[in-house]
Structure formats: structure tokens, C-alpha cells
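Apart from one protein chain that is not included, each protein chain of the complex appears where it belongs.
Naming follows writing order (A, B and C), and every chain is counted from residue 1.
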Amino acid sequence: MNAVPGPAERAQAVLAQGVHKSYWVGPTEITAVRDVSFTVRPGGALGIVGESGSGKTTLARMVVGIEEPDAGTLTVAGEPMLTRPRGASARVAQAKRAQMVFQDPYLSLDPRRTARQSLEDAVRAHTSGTRADIDARVDELLQHVGLGEREAGARPRRLSGGQRQRVAIARALAVDPAVLVLDEAVSALDVSVQAQILRLLVRVRAETGVALLFVSHDLGVVRYVCDDALVMFRGEIVERGPVGHLLDHPEHPYTRLLRASIPQEGWDPEAIGQARRDFLAGLG
Amino acid sequence: MTSTPTRARPRTVGRARAVLRRLGSLVLTLWVASFVVFASLSLVPGDPTAWLLRGHNPSPQARAAIREQYHLDEPFLVRYGHWLGGVLHGDFGRSLRDRAPVSHLLATQLPTTLTLVALSGLLITIVGMTVGAYAALRHGRVSERVVLLLVTIGFATPSFVAAIVLKWIFALKLGIFPTFGLGDGGWGDRLQHLALPTVALSVTYLALVTRITRSAMLEQLSRDHVEVAIARGLPRRQVIWRHVFRNALGPILTVSGPNIAALLVSSMIVEYAFGLPGIGQLLVSAADTNDFPVVQAIVLVLVAAFVIANTLVDLVYPLLDPTITSPQAAR
Amino acid sequence: MSALAEPALKRLRQRTRGISALSIVSAAILVIFVVLALASSWIVPYDPTAGDFTAILQDPSAEHWLGTDQQGKDVLSMLIGGAWTSLLGPLGVVVVSTVLGFVVGMVAGWRGGWVDSVLSRGMDILFAFPALLLAILAVSLFGKGLTAATVAMSIAYLPYTARLVRGVVLQERARPYVLAYKGLGLSDTFIAVRRVLPNIAPLVLAQSAINFGYALLDLAAISFLGLGVQPPEPDWGAMINGGQSALLAGAPYAALAPAVAIVIVVIAFNEVGEELADRIQGIS
Partner (left out) sequence: MSDVLEISDLSVTLDQGAARPILDGVSLTVAAGDFVALVGESGSGKSVTSRAALGLWPGQATVSGSVRSCGVEMVGASASDLDRVRRGQVGMVFQDPRAGINPVRRIGDFLTEGPQLALGWSAERANARALELLEAVSLPDPKRHLRQYPHELSGGMLQRVMIASALMTQPALLLCDEATTALDVTTQAEIVGILTTLCVDLGTAVLFVTHDLDLAAATCDRIAVMYAGQVVESGRAEDLFEDPHHPYTVGLLDSRPPLGGLAPDTDLQAIPGTPLSLAESPAGCRFATRCQARTPQCETRPGLLADGVQRLVRCWHPSGSTPASTPSGARS
């Protein structure tokens, strides 16, 4: 399924070519992702924008190896991501290529382990250092994401949503991944807290050089975090480009609809509703 | 409750397919169960003829009859085939005690068990759901606490404990109800004889159904759709009836159904305690006197009844909850 | 000294806060019964198997606190002597069914696929055999007594635990925190055994406590039916059966004492089990 990676693939943090994924729901086949191709350069930040059912989450899960494509090539740092990598060294190597931060901060941390313990698990899987080395690394990570001693010793249910997402980001950064995939990672947070996490992400990217694959339905947020973006609709990419250009000069009718749907000055929901009905009717 | 006159066609087809699948799995389970019950005989060490006849009169005729009944001279699978064929035709072999056909014994004893189970099932459903609903609607009050206390005690009271306590109170202290046998009079007399056994059999399950009804109702009461109904000023009675009780029926059925089916088995304890001539008592005395063909037959009949009852619950569930289309998903 | 004792006391108080008084009483009752059972041969006032025909069907008195039965056996001694057999059987059932159920449920839920299908099918078939029925079949095959009944019941209880474990494992397996562990490159075995198992163990433990009550009732029923423990060996179920004639003769204690003991022990187990289950829900 996956060809031997060539130099072009090695040069990209993420490279997707003709990626295809479908599911069977009872007797009907549902295509979640259809012929999707894109690249993320090392240290780059790509936004994937779409509504529910657009396939953006499936795509994100394939990039970190939770699922595998049915067809097409998908490599991260030059290697395909497998759902079941064979052997400890393969698992560790794959982990260093891509890490994920999930949407729901309430479910993404082990309820029985403190923030510090969660980070220790992550660090220990990738270093064979002494206890002191591990502690030092965990402290560094905690500081990096702005968590203090109190939060470090707390179990998830004693932490707020924003604090939990900080732990999840620190855990992902613990293995020093080439790519950080964020699946709606800020959408469950209050606006004032969301801004904190967004700033953290931008800072992390600048300091560590990690590439970001940022999946979101929120155009403003994507514009702030990403350099480039692609818009997905029903499993396909309908438009792509530098994020500023994409939002300021959308060309595809769906991108325009999406852009117009966001509440803003001169917003006319009735006209948008008509446009939406027309657009959907045009698809047949 | 929700009749379905106008259902789209594909859905009906899907449901029919699901029902067929469930029935298929029922047949498979029954078949495997019959095999287990039959093959269990091979687990005993030594000569099966000698084992079967221990404690009975080992005359040569009896030995020959046993070898013939179980086809012991033939290979295992052939024996099973003969046995299963017989069972399917209602031939369960003969009792070792008096050579009576087991099917005949079953036919005479089964009605008592079924009457007892039916009475108990009615009592449990009606009283359990009423009291459980009452407790849920009195949430946080003393009356709910009282119900919960009774439920806690009832749930830990097995039928044999209930049986002796009832005997002690009603027979010995008050002398109201008979405590042994079925009587020989008509239906009135028979019902009077079944009164205490029915109560004894019901106690544990009554507590269970009460508890399930209460928690299912409370669960529904906390749901958003109930708040919506209240916010629209629907009369309280209608809120409870249309939105709480109606929605609680599904969960109540899933938990209570299998337990009410289990009455068929628990019935033997009550029959034994009150000397009722049901198949449970027949099973106990057969097990006591090494009458294996009878044990085998009754175990098979009860397993079949239990499995069929559970299948019925699964098939009814989708009628209560339209979001479930496949009976299998109900479990 | 007191300075050391104080934090310990405080910890104890913190740990027991929120636990209902009923559960504490229940736990205490269970401890008392276990101690009685273990120490029975030293503390029984009379030989529980030896009758005394000069003192039959006596009411409670200073010599016989709970009276005597129709053979003149001391009811209190029988009760204490019977605690051992009455508790040992259910313990066997719960230990065996929980351990096996855990293994079956864990393997089925974690591996999924055909392994799950086969195991689940097997559990469905075991469900067809109510515990009491399987025990009677076993007794009639292998002879009266506790051993055959206990083994049969262990098998009959197995699918309940297995189904519970499978359900929660399936649920946990799809949780982001487990996906995150996988993404970090930790091995499946490590995640399943060291991380997921401790998270679900308390729930299963709670179920086991409740199962203990059921098993006690079922095994007592077997003895009550005259198919389990055989007199003169003391056992609560057998005592109730044997005490029926005494009851009708006006000496109810031989039957009522073990009846009350059974109800109390089962209530205690149910309470402890439910308290455990409540506390687990509070944690996650």
C-alpha cells in the first residue's frame, strides 16, 4: 500500500497522496476521506477546516496512526504510520513522528494519574535516563506549558479544562515529535481560556520547531495558528492556500459560505441560509 | 404501546432480519444447551450403566432397558442423535424409579409450576413497578427511605427464608393459609394453597423490580426532555406518564425480564418448601434419588424455557424503544 | 506520639468521609462473621454435630443462647460452625468466576475481532444455564455436596463478570487517554494490564461483592434442597431445611437463626458492593 519513501517524502513532515478511507455502517459504505493530498513542511502549520462529517477528524486520526488509509500514501517524517507497529523500537520511533491532542479535555487524561505521573509515563517511554533526568525533563515540560506545582500533583478531575489541555500538550511534547496533531483541541474551552492555549501553541511551535496539523471548525482560530489551510467538505478538499488569502479571498462556493456563516458585522443569516440551501441543492 | 402502522418499508425489512437473526441464535443456543445436557453423562467416571443404576434395582431387565434407552452400545454422536430425536418428539425417556415416561411426569407437574410462576410474575410486575414509581416520585422523602429499606431487606431474602418465615407467621401463629401441597379442591382452594408460595417466590424479585423501576424513573426524571416538558407547562401527571414512566419501561424490561424468566428456576425452592407438585420439586427429588433421566429432561426443559423467555424480552424491547432497531442491540 | 498519630487519624477521617454509616456497619458485620467462621472450632460452646436428647427443642436460655433443635443440637454452635462452609463456597465461586471472567472479558474486549466473537458467543451460551440449574445438574452427576455445586456455580457466574469487564474494556479502549498511551509507543500489554486494569478493577470488585451475596444465596439454596452440605455437618442452608420441622413444632430458632444470618450477611455484601460502585463513579 505504501511505497518506499523517497527523498521528497523525507523532506516533508506530513505527506498525503490520494488518501482514501471509508467505513461500513451496516450494509452501506460511507466514504469519510476521498482522494486527499497535501503536505506539511517541517515546522509548518497547516489548518484543516470543515464541519461535522467533513472527514477532518478521520484524517487527523490517520496521521497519528489510530487508523490506516484504505488507499493512497500517507507518511509522517518520511515513514507510514501504522495502527500496530511491530516491536518496541518501531512504536517509539513512530511516537516521535506524530503526537495528538484530543478534543475532550475530560477524557484525554488517565483519571487515576496526576499530571506529573502522566508526563513521567510519556518521558520514560522515550528516555532511559536516571530518575533525576526524568524529573528534570518533566519539570521542564510543566514549566513550558505553564503549569505549577499544585497542578502537577493534581489528578485530572481537580484541573480545569484549560489546565488539562496544557497537560495533554506537554505529554505530546514529551517525546519531541516532528508533528503535533490537534483535533479541535481548543473548541471545548471558554473563549478567555482558549486564547491562552492558542498563544501557548504558537509559542511552542516557535520554540521547538514542531510542525502543527490543526484541525478546527473555527476559521478565526485557524487563521491565528496556521500558515496554510485546506477546507474539507464531505471527505474532499475543496480549497486550499495560505490562510490569509484563503479567508480574505475565498473562491469555492463552500468556502465562501463557511466564511459568510461566521457571525460578523453586516451578518445576514437569512441570506446565508438561502445560500446554504442553494449550495446543497446544487450538489444534487 | 406505540403501535406502528406507518413504518417505512426498509425499516420493516431490517427489523424482520434482526428478528430472524435473534431466532437463529436462539436455536443455536438451544442446540448447544441440549448437547451440554446430554454430554454431561460422559463426564461421570466408569461404566454409565452402573452409574445410572446406582441406588436403583439393578435387575438384568433394568440394565437392558437402560442400555436401550441411552443406546449405550452405539457411538456417542449416534446416541446423541437418538436422544435429541426423541426429545424433539416429546420423548424424554423413562424414569429409573418407576419406569414412568418422563414426558408424562412433566405433563402432570408442569401446570403447577407455570401457575406459580405466572402468579408471581404478575405480582412482581404490578407491585414492583407501582412501588418503584411511587418511591421515585417521593425522592428524598421519608416514604422513599422506607421503600428503600424494604427493598434492601427483600433483595437479601431468598425464597427459602421467605418460605419458612411465612409458614411460621401464617401457618403457625395466625393459622390462615395452608402451608403444604396444592389441596384437592377447586380453583379457589388451589389459589389459597398457592398464596404463600407465590409471595415467597416473589420477595427477592419484587425488591429487584422495585429498585430498577425507581432508578430508571429517577434517571428519566433527570433527563433534558423531561425538563423541556415541564418548561412547556405540561400537566405533571402527563409529564410523569408520557415522558418518565414510558421512557423508563425499556430499562425496566431489560433488567427485569431475565430475572422474571429466572422465576422458572427459583420456583423449585418454593415447590420444595411448600410440597407443591411442580417440576421443580420433581427435579429436586430426582436429583436426590439419582434418577438421572428425569434430571436431564427437566434441566433441558427449564433451560429452554429460560432462553425462550429471554429471547422474548429481546424481541419486545425494540417495540418500547424506537431508537433500537435490532433486538440484539438491546442487550 | 500524638503528633504522629494525629495526621494518621486525620487521613483515616478523610478516607472515610462520605461513606455511609450503613456501609461501615456492613463492613464490620462481615469482619465479625469472618472471624467467627475462622475461629469457630475454638469458640463454639457445644459440638455443633452432637445432639443431646435430654435437651431437644429448647427455647433460648443461659445454656443455649439460641435454643436447641429437634436432636438437641445447640443452635448457636451450629450457626457459628456453619459460618465456615456457608462463606467458603461463595468465596470460591466469586474468586474463580472473577479471575476467569476478568481474563475472558479483558481478552475479548481488548483484542476484539474474531476472538471477541468466539468468546462472546461462548458467554451467551453459558448465560442459558441459570446457576442453580447447573449446580443441580452437577450435583446429580458428581454426588451431593459443596464441591460439585461450587464448581458449577463458578462457571455459571463467569459470564456475568466477563460481560461486565468486556463492556468497560471496550469503552476504555476507545477513550482518548488510551489512544494517547498507544500514541506514546507504550506496549499494548503495558497499557491493558498496568493502566486500564487498575481503572476498571474497582468496578469489577464492586460487582464481585454483590455476586458474593448471590452465590451465598444460591449455595444455601442447594443445601436447603438437601443436595449440598449433608447433616450433621453444620451449614446455614441445611439448618433451615432441618429446622423446618422444629419450626412447625413451635421451636423456630433452629430455622430462623440461620435465616437471619443469611439475610444480614447478604445485605452487608450488597451494601459494601454498592458503596464501592458509588465511590468509583465519584472518582472518574
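Following the convention adopted for this analysis, contacts are C-beta pairs under 8 Å (C-beta built on N, C-alpha and C of every residue); 3 or more make two chains touch, one makes a residue touch a chain.
Quick caveat: nothing in here was measured; it's all calculated off a predicted structure.
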{"item": "Partners of the unshown chain among those that are drawn", "value": "A, B"}
{"item": "Hidden-chain contact residue, picked from the options A:G162, A:P177 or A:G235", "value": "A:G162"}
{"item": "Chain A, residues in touch with the chain not shown (by the definition above)", "value": "51-52, 160, 162-163, 190-196, 198-199, 217, 219-221, 223-224, 244, 247-248, 257-265, 267-273, 276-277"}
{"item": "Sites on chain B contacted by the missing partner chain, in the whole complex", "value": "2, 6, 223-225, 227-235, 238, 242-243, 246-247, 250, 320-323"}
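Basically, only the chains that are shown with their structure count from here on.
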{"item": "Touch-based graph of the chains, sorted into line, ring, star, complete or other", "value": "line"}
{"item": "Remotest chain, chain C as reference, centres from CA atoms", "value": "A"}
{"item": "Chain occupying the most central position, where position means C-alpha average", "value": "C"}
{"item": "Intercentroid distance (Cα basis), chain C paired with chain B, Å", "value": "23"}
{"item": "Where chain A and chain C are represented by their mean Cα positions, the distance between them in whole Å", "value": "48"}
{"item": "Rounded Å distance between chain A and chain B, as computed from the means of their C-alpha atoms", "value": "53"}
{"item": "Parts of chain C lying in touch with chain A, wherever the complex brings them together", "value": "175-177, 179-187, 195, 198-199, 283-284"}
{"item": "List of chain B residues in touch with chain C within their complex", "value": "25, 29-30, 32-33, 36-37, 40-41, 43-44, 152-153, 155-161, 164-165, 167-168, 171-172, 204, 262, 265-266, 268-269, 272-273, 283-284, 286-288, 290, 292, 295, 299, 302-303, 306-307, 310"}
{"item": "Touch list for chain C against partner chain B, complex", "value": "124-125, 127-130, 132-133, 136-137, 139-142, 213, 217, 220-221, 224-227, 237, 240-241, 243-244, 247-248, 250, 252, 255-256, 259, 262-264, 266-267, 270-271"}
